[in-house]
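Inspection log for the structure reproduced underneath, given as structure tokens.
Only one protein chain is missing from this complex, and each of the others stays in its spot.
And then subunit A:
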């Protein structure tokens, strides 16, 4: 069956990230999820623009799963944005081809949730810090959905990580159903 959810996994040292591995494991067996491991595909940052654009077009919910490096993402995702979300595709003349699709950031953060508050040492909430992504999605006509955040990803117990990973799976599943990702397929089948 066609996959409806694209998981763009962005982690330069995925092999050492227990949290990200657990998250991936938790959702990769969902039949409608297609995993696209960016650092594995483009170790030299030579992003295949056409391939990536086609992947986006083929899916409705795009997940960007990545660690929250410097309140943002690993650099390859920025390179990916600069290249793939190009004029004539994501915006501009002949663009806006992603309009109506959903954008989800699923991030792992090292610090605790309390630190992402005005009085915490990170001062801003993850929602605020993720604004550049939110705005990017919006600029392209995509809908930015509530991010998934796993806090204290490096310090909590393995058990807790598993639990968080399960929460991630539940969230993706609920999104998949509530966002009505399969409606156009059904329509196509009907017609």
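One rule holds for everything that comes next: a contact is a pair of C-beta atoms (placed from the backbone, for glycine too) under 8 Å apart; a residue touches a chain by one contact, two chains touch by 3 or more; residues count from 1.
Keep in mind that, in the parts below, contacts and distances are computed from a predicted model.
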{"item": "UniProt protein name of the chain not shown, from \"Ferredoxin\", \"Glutathione-regulated potassium-efflux system protein KefC\", \"Sugar ABC transporter permease\" or \"Glycosyl hydrolase\"", "value": "\"Glutathione-regulated potassium-efflux system protein KefC\""}
{"item": "Touch criterion as defined above, residue of A:82, A:114, A:128 or A:146 at the omitted chain", "value": "A:82"}
{"item": "In subunit A, positions touching the absent partner", "value": "44, 46, 48, 82-83, 86-88, 91-97, 99-100, 138-139, 141, 143"}
